[in-house]
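A single protein chain has been omitted from the complex, and every remaining protein chain is retained in its original position.
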Amino acid sequence: MHIEIRGEAFEPYQELQNYQQRIAEGQYGATAVFVGTMRDMNEGDDVQGMSLEHYPGMTENYLLAISRQAAQQWSLLDSLIIHRVGDLLPNDPIVLVAVWSAHRKDAFDASRYLMEELKSSAPFWKKEFLAEGSRWVEHNTPGQ
Amino acid sequence: MHIEIRGEAFEPYQELQNYQQRIAEGQYGATAVFVGTMRDMNEGDDVQGMSLEHYPGMTENYLLAISRQAAQQWSLLDSLIIHRVGDLLPNDPIVLVAVWSAHRKDAFDASRYLMEELKSSAPFWKKEFLAEGSRWVEHNTPGQ
Amino acid sequence: MTLKVRFFASLRERLRLSDCSVPYEQGMTVEQVWNTVTSQTPLPGNLLCAVNMEYVSLLQSVSDGDEVAFFPPVTGG
Partner (left out) sequence: MTLKVRFFASLRERLRLSDCSVPYEQGMTVEQVWNTVTSQTPLPGNLLCAVNMEYVSLLQSVSDGDEVAFFPPVTGG
């Protein structure tokens, strides 16, 4: 189980290849992954960039708490969350959530749970930069 | 939209990096991925290897049909399915399913739909090799 | 006037038959194809059938030149 706040751009599939090496071979039959990526459009406006703020300390605590909750609720072998902060450009990965389990039901359920908990309550805030200036994103798109 | 039956081992995260280059940058906000991997144990027995048979022609038709169905049912930018056939060893990737969309609900729903349709009806058959001999797998673990 | 018939996986091994051709008869169903090819072997309970690579029921009628396939429950993914 690992969570990380990342200040620089990251390549999610490279992170997965690296992280997966620590998980016992032959144990996991199912890996469910979600990657959130910055779009160049939101609410009908062109977005040129984004700044992601977080609450250092509380954010890490919260991501660890939901990872532990998922590990209690489902039969998981491992989980990984990486979340960007700082200045992003369109197409930059924002978040990576991955879960490894023996069977797919646990992996699917747990990865979605982690994303919904993260989106609804992890202390991150997005500020978008448009041609006309900047604005704080007020709410997320519903996930379920 | 791409589906592929692969006769040799593949690295799913490398495939994703390569495939994703063809999708328009800045369009996708959500990528949901499932990787099925061969375990070294099934139904309480050590499994040393596996042979995956398919129905050439029908398997490809079926995977394309469910990809098209998913694209009708959800708002997707692209999807990718790669499935191994032939001789596998424990820890070898069996299947990769990935879906790209603007928002996470579509990606989560469509990736799970594709896996459930694939597991329930795509014409693949697993034969396991144990220390004592071989056996055909009779049914899959439920996914929902 | 023939049908191509194919068997897969455990069924192929059990019948020791991968594929064969049988004469087509007007109004023939998938079940009749099974009976002809297997010399009336009892139908396995969980048998799956396809005609021209599309799932069908045992009662489906076939046409001359069709490819008829029989196989056990699938276990991919």
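Labels for the chains are A, B and C, by order of writing; each one numbers its residues from 1.
Basically, a residue touches a chain if its C-beta (ideal position, glycine included) is under 8 Å from a C-beta of that chain, and two chains touch if they have at least 3 such contacts.
What you see is a predicted model, and the numbers here were worked out from it, not measured in a lab.
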Touching the missing chain are A
From A:Leu16, A:Val33, A:Leu52 or A:Ala98, the answer for touching the chain not displayed is A:Leu52
From A:Asn18, A:Gln48 or A:Asn61, the answer for touching the chain not displayed is A:Asn61
Omitted-chain footprint on chain A covers residues 36, 52-55, 57-58, 61, 83, 94-95, 115, 118-127, 136-140
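Here is the rule we go by: only the chains that are shown with their structure count from here on.
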Taking each chain's centre as the mean of its CA atoms, chain B sits from chain C at a distance in Å of 26
Rounded to the nearest Å, the gap separating the Cα centres of chain A and chain C is 48
Whole-Å distance, C-alpha centre of chain A to that of chain B, is 23
Residue ranges of chain B touching at least 2 other chains are 36, 115, 119
Residue ranges of chain C touching at least 2 other chains are 77
